[in-house]
Each structure stands twice: as C-alpha cells, then as structure tokens.
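All protein chains but one are shown at their positions in the complex.
After this line comes subunit A, so read on.
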Amino acid sequence: MAQMTMIQAITDALRTELKNDENVLVYGEDVGKNGGVFRATEGLQDEFGEERVFDTPLAESGIGGLSIGLALQGYRPVPEIQFFGFVYEAMDAINGQMARMRYRSGGTKGQPVTIRSPFGGGVHTPELHADSLEGLIAQQPGMKVVIPSTPYDAKGLLISSIRDNDPVVFLEHMKLYRSFRGEVPEEEYTIDLGKAEVKREGSDVTLIAYGAMVHSSLKAAEELEKDGIQAEVIDLRTIMPIDIDTILESVKKTNRVVVVQEAQRQAGMASHIIAEIQERAILHLEAPVLRVAAPDTVYAFSQAEEVWLPNYNDIIERVNQVVNF
C-alpha cells in the first residue's frame, strides 16, 4: 500500500496498463514531454517512448477521430481531452461515432477507447473548464461514463475502463486531484464498471452522489449525525450504467432519498436516478426523492463559485426536508 493523491493513482493506473498491454496508447494535447497540464501522464513518455505516449495537434475532434481509427487497427487508445468543456468539439467523434461503432457494424467492430478528461468546480478555473457535462455522454447509447471520487477508486476504475472493449468516458474532478491522499495498492486491481459503493452506512436517509459531491455528502452525513440523522452515502462511481441494485437496496432500508450532483438541475444524472427509483420502489418511499443540484444557469464566473456550487449545507437542508416531509 502507498499513500497517493487521485492524480498519482491515475498515473499509476496508466503506467500499469501501458506495461500490461502494448496496444495501449496515451495521447492528447501536452500529455507527452510535458506530462500533462495536471501531471497525470508525468514520466510516462520517458518510460514507454514517443510511440506509446505522444502529443497531438490542438484539435479535439481530430483526437476523437484519431482514436476511432487507431482502435480499428487493434490499438487500445487512451486519449485525453484537456478540459471536458472542450468536449463539444469532439461530440460527433464520441457520441456520433465511437459510441455507435459496434452497433452500426452489426457487432463486428469494437471501440476499446477510454477518454480521460478533467472537469469540476471549486478551483476558480476560467470559462468552460469546470462544467459538468457528464449527462450529455450518459444519454448516448453505447457509451459508459465513470467518475471516481477517491484515489483507490480512480486506479481500479481506470484500469477496468481501459480494459473494457467498449468506449468509456472517464471524468476526473479537478478539485479531487490533490485535495487528499488515500491508500492505494501498488499492485494492479480492478473495480467493476457499473458498480456503486456504499461509502457510509446509515438507516434514515440515502444520499446518492458522484464526483466531488460524494465528499460533500459525507461531510453533510457527519453533521446530520449530530442531529441524530443517520445518512447512508452511495458513491455511484459509474453513472452510466447506474447500479440500480445497490440504490434499491438502500432505498428499501432508509425509505428516504436525496440525489446530489454538482451539475445544474436540468443536467447531470439526478433526474434519471429519481425516475428509476419511483418506477421501482415507490411503495418504499416515505417522502418524495429530492435533488441537490446547481442553479440552471451557465456555469458560474469563477468568483461566484462559492455561492453557486452545491455544498454540504444544501445537502443538509434537503435531507431535513425529506426527513420532515
């Protein structure tokens, strides 16, 4: 075991897979010699060479198309989109092309591509760096979307994503890159995609979260405990497909749910999760399922992040509403 930040765990996962499988290629804008704008690919080009870890011209759509073509030649591409706000440039390559390849080829061609990309607020980035756009990809059949919240999960989920033979978007929350360290085994291990984890057990209310909101939910749960409310915190880890079994098990125990996301209320995944719960467990609910989400405006100017981003106080407020319904 080693103590790693999430970014170190990600680098470790990339190194592991570059070593394991010669078809793994890591590339993007400044991921080579520079080691990535967040140092996620630090040292990898030196270790594996310019044929395996390389820079690309500055064009996200081109990077997407390059990935599709390399996958057609039997490679296992792990491209990076520097910030996920830039995904609009590559939307056709991702949702219009690689997501559909297996289906449109009648199952004859796969796309084992893992697109890594940072996102997320709280670090005062300039425009279109922090936007939560996971909902756009999660709505595309053929895609999987993974969002880790801890160093341990990041490594295991990234290794699984790279080994998956279908395309995965792997979103890395910028605020979680270096905010804390966690135990990460040095050897390789995997975490199944599509499996949530109960990060804290509780019996009074279920908080379903992903990304940075997992930590806000855990903090809210600590505060709520002081008031005698035991909150169970589920970290989805994969937001498409979602782990409906883990969610339902918890709902049947607590009978009250709040879904927490950083994205705007009209975006993200919360609505989908709520719909699934009401279809499958309405008789287990003591109160409506409520949402914690950002306001439905464009992502905040950086100085307004504190008042705009959802935080643990917003979660406590919603929990009190469902508990006192």
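We take it that a residue touches a chain if its C-beta (ideal position, glycine included) is under 8 Å from a C-beta of that chain, and two chains touch if they have at least 3 such contacts; residues count from 1.
By our rule, contacts and distances are computed from a predicted model.
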Candidate names "Pyruvate dehydrogenase E1 component subunit alpha", "Na(+)/H(+) antiporter subunit F1", "NADP oxidoreductase" or "Cytochrome D ubiquinol oxidase subunit II"; UniProt protein name, chain not shown | "Pyruvate dehydrogenase E1 component subunit alpha"
Full-complex touch with the removed chain, picking from A:3, A:34, A:139 or A:165, is A:165
Candidate in contact with the missing chain, chosen from A:26, A:40, A:53 or A:68 | A:68
Contacting the left-out chain: of A:144, A:173 or A:256, that is A:144
Among listed residues A:102, A:219 or A:284, the absent chain is touched only by A:102
Logged for subunit A, residues touching the omitted partner chain are 51, 56-57, 59, 61-62, 64-75, 92-93, 96-97, 102-110, 141-142, 144, 164-166, 194, 240-245
